[in-house]
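For this depiction, one protein chain was excluded, whereas all remaining protein chains were kept in their positions.
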Amino acid sequence: MDLSQINPILLIASLMVAATPILLAAIGEAVVEKAGVLNLGVEGMMITGAVVGFAITVNTDAPALGFVGAAIAGAALSMLFGILTQYLLSNQVATGLGLTLFGLGLSSLIGKPYEGMKVTTLAKMEIPLLSDIPVLGPILFKHDPMIYVSLMIIAGTWYVLKHTRAGLILRGVGENHDAAHALGYKVIRVRLMAIAFGGACAGMGGAYISLVRVPQWVDGMTAGAGWIALAIVVFASWRPWRVLLGAYLFGGITVLQLNLQAAGVPVPVEVLAMSPYVITIVVLVIISLKGNHGAPGALGKIFHATH
Amino acid sequence: MIRPSLILEKRPSPSRFWATTTPVLAVIATMIAGGIMFWALGKDPIESIRTIFWDPLFHETFGPYSRPQLLVKAAPLILIAIGLSLGFRAGVWNIGAEGQYIMGAICGAAVGLAFYPTENILIFPAMILAGAFGGWAWAMIPGLLKTRFGTNEILVSLMLVYVAEAALASVSQGLLQNPDGMGFPGSRNFRDFPAAYNTELITGTGMHWGVVFAFIAVIFAYVLLTRHMLGFHVRLTGQAPRAARFAGVNPTRLVLFCLGISGALAGMAGMFEVSGPAGQVTIDFNSGYGFTAIIVAFLGRLHPIGILLAGLLMALTYIGGELAQLMLGLPAAAIQMFQGMLMFFLLAMDMLTNYRIRFTLKNA
Partner (left out) sequence: MEETRTQDALLTLEGLTKAYPGVVANDNVSFSILPGEVHALLGENGAGKSTLVKMIYGLVKPDQGTMTLKDAPFQPANPAAARAAGVAMVFQHFSLFDALSVAENISLGMDHPPKPRELTARIRQVSEAYGLPLDPDRIVGELSAGERQRVEIIRCLLQDPKLLIMDEPTSVLTPQEVDILFETLRKLTQEGTAILYISHKLEEIRALCEHATILRLGKVVDTCDPREKSAKELAEMMVGTTLHVPERDASEPGDVVLAMDHVTLYTPSPFGTDLRDVSLEVRAGEVLGVGGVAGNGQDELLAALSGEARLTSGSVLLNGVPIAKLGPNERRALAVLSAPEERLGHSAAPDMSLTENALLTAAVRQRLTKRGFLRWGKTEDYAKRVIKEFDVRTPGPANAARSLSGGNLQKFVIGREVLQKPEVLVVNQPTWGVDASAAADIRQSLLDLAAGGTAVIVISQDLDEILEISDRFTALNEGRLAEPVPTRGLTVEKIGLMIGGMHAPALEDAE
């Protein structure tokens, strides 16, 4: 065992890479839940985004196009959920689960021919001068563009939710859909937009795994990242900056675990492999001890406007 | 200006007619949509659908081989779905049945293998108990966390699937590894251990002990839900939690009951599978039954008889899917999507049970 192999600077940099897929999926889901909808299909949308992004990039050699395609695929899949739950009033838990199962099947079908292929990954952007700063440079200014995009999405979501009228309406719809309807807001339209945003974010998160983090297509490669994203939304009490914190903490645990495996720590590989999931459970328990404050009032409830 | 529009109107009581009709319609719609998908994959849609739904039962050559498989594949699905349906009815969302299935298999197999090569009639019953215990204990984790701390059982039970998979990987290369297996991962094969083997009870039918237990579970759930106070409390808790409390239901006990029974049934299913059809503990012996059972539970409308039929239908798509893979080169994932579609169509049509669609002309 040689712990000195673990370089803290690289650790932090790779932590951000490990965290970004979950970060993207979680911020999308946070917005969906803020609008009062519980979409358990995050895993399905992520894996679909992963395979679509990969397929597009293999065929075009343009990872940026891959991410756009993944976002569109995720949003399209989320609309299936949206139509079922918002217009056909189906149970959100069951529909979300169905979406995950469907997405896993769909991705496996699309991905079959792409197994084992190589792909152009996103180039790192070295920001001139800033990236040369010792310690901070490699940590903050030597990343691929998607990391900065994900941070901008967090900041943008925070700003929109907190400081704009659109955000206020979205929160109102999620808090009490009957009141929002009575005041004349289009509950279903607001929710569909939120669901689509959540789908697009999950799709990009999935694509980040297949295009940057791995980068390869492996069947079922999201391996529960979508579920962890759901847990992080709860951890974050539906607040964007805490989503960032939660995702980076989780990324840190994952990377550390991989580093420990590589360093040959005398702990069985399986124990290290299960550690992220166990830690997620522990965190969920700690959060629930404090009480689930901040859960939107109408979360998961079916909205049916009478008359 | 007058324009036509569609309005959903809540029915005074759920429609019985639609409750029984929608699953059938959903199957038909899935066949049509699936046919289009198969056509898009370059296969003959009619032939694909026939290969999946007809040939496993009635084909001259494949029928005799496939027919027994129907019960073999349906048994774990039904066993798990029955347990899940009780929880779903009470609003307890155990979606980690796959993990409980794995833990049941590990515990059941461990008890059996511990006695190898003793031949005793009590070994198999002990394995059943151990399997049920393994699944029950695994389900108690989300159960206790939910009742003690209010932790979301959906996320915890699901996380535990990944933990169980890691545990499975560990034991099949460690604790339960076949000492005579020349280092290959995987346990001894139960076919070589008659006292612990979940054998076919009637040759050529696929009937094994798991099938027997699945039928018992269906009857048990039916009686519970329609004739017993506990079943009434399960339904009441799901429909009106406050009213359930008023009726004297202890919510903690009910949550633990629902999770416990679904865990125990899933664990038993895992044990029957590993000691029979699968034959040994391997890294990937689990084949997603725990997740497919969720579809089975909904397709069967959370009703025991419905689940029985839905389980058989879903088993048919598995066998038919394998056949279609073999005969037509249809990818395995297409079948998985096919199952997902079935769930979507069912959920979409569910609305007809509780709502009436009215066509009106209104002023715009």
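Residue numbering begins at 1 within each chain, and the chains themselves are lettered A and B in the order written.
Methods note: a contact is a pair of C-beta atoms (placed from the backbone, for glycine too) under 8 Å apart; a residue touches a chain by one contact, two chains touch by 3 or more.
Being a predicted model, the structure only gives us computed values, none of them experimental.
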Check each of B:L230, B:I305, B:L326 or B:I357 against the chain that is not shown and name the one that touches it. B:L230
To test your reading of the contact rule: which positions on subunit A touch the chain that is missing from view? 165, 168-169, 171-172, 175-176, 178-180, 182-185, 294, 296-297, 307
By the contact criterion defined above, which parts of subunit B meet the unshown chain? Give residue numbers in ascending order. 9, 12-14, 227-230, 232, 235-236, 239-240, 242-248, 250, 358, 362-363
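As a convention for this text, only the chains that are shown with their structure count from here on.
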Rounded to a whole Å, what is the gap between the Cα centroids of subunit A and subunit B? 28
Mind listing the subunit B positions that touch subunit A in their complex? 8, 10, 88, 93, 95, 141, 145, 149-152, 154-156, 158-163, 166-167, 169-170, 291-292, 294-295, 298, 331-341, 343-344, 347-348, 350-351, 354-355
Subunit A - residues contacting subunit B, complex: 40, 80, 84, 88-91, 93-95, 97-98, 101-109, 112, 223-224, 227-228, 230-231, 234, 268, 270-271, 273-274, 277-278, 280-281, 284-285, 287-289, 291-292, 304, 306
